[in-house]
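A single protein chain has been omitted; all remaining protein chains appear in their positions.
For chain A:
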């Protein structure tokens, strides 16, 4: 018991050391649906972002969106718009806002909020069907959001 508390504390210290400037999910500030400030201050890694967008266990964006750059990922959904060219259509701040909480841009959007922790009805513990516990975390970490945004910005027609 004691040990796990200490471990948790230590992990907290390490995490805050690495991401000194990380913006908490509850502290993100929006303007017209866009988020100008980087969530971490660390430049996004677009190659990792590409991975997250296509990976079922991470962003799983392809569940709802098609995009030609990820044509090697089978079974792309067509719930949302095709993401080809989103880097032309939206600024980096817009893209960050869309990934953090698309409902700030599109009211009642079906798109999940990837960096939010509050305001859910019966939040669960991942896909177990059980109630959320204290491990509840946003769908993507702050740096993962930055990586996805960096990747989306490369999607030009």
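As a convention for this text, a residue touches a chain if its C-beta (ideal position, glycine included) is under 8 Å from a C-beta of that chain, and two chains touch if they have at least 3 such contacts; residues count from 1.
The criterion applied here is as follows: contacts and distances are computed from a predicted model.
Student: Which protein name, taken from UniProt, belongs to the chain you can't see among "NADH-quinone oxidoreductase subunit L", "SoxAX cytochrome complex subunit A", "3-isopropylmalate dehydratase small subunit" or "Heme chaperone HemW"?
Tutor: "SoxAX cytochrome complex subunit A"
Student: When the complex is taken as a whole, what residues of chain A touch the one chain not shown?
Tutor: Counting over the whole complex, chain A touches the hidden chain at residues 56, 60, 62-64, 66, 68, 71-72, 74-79, 110, 112-113, 120-132, 136, 139.
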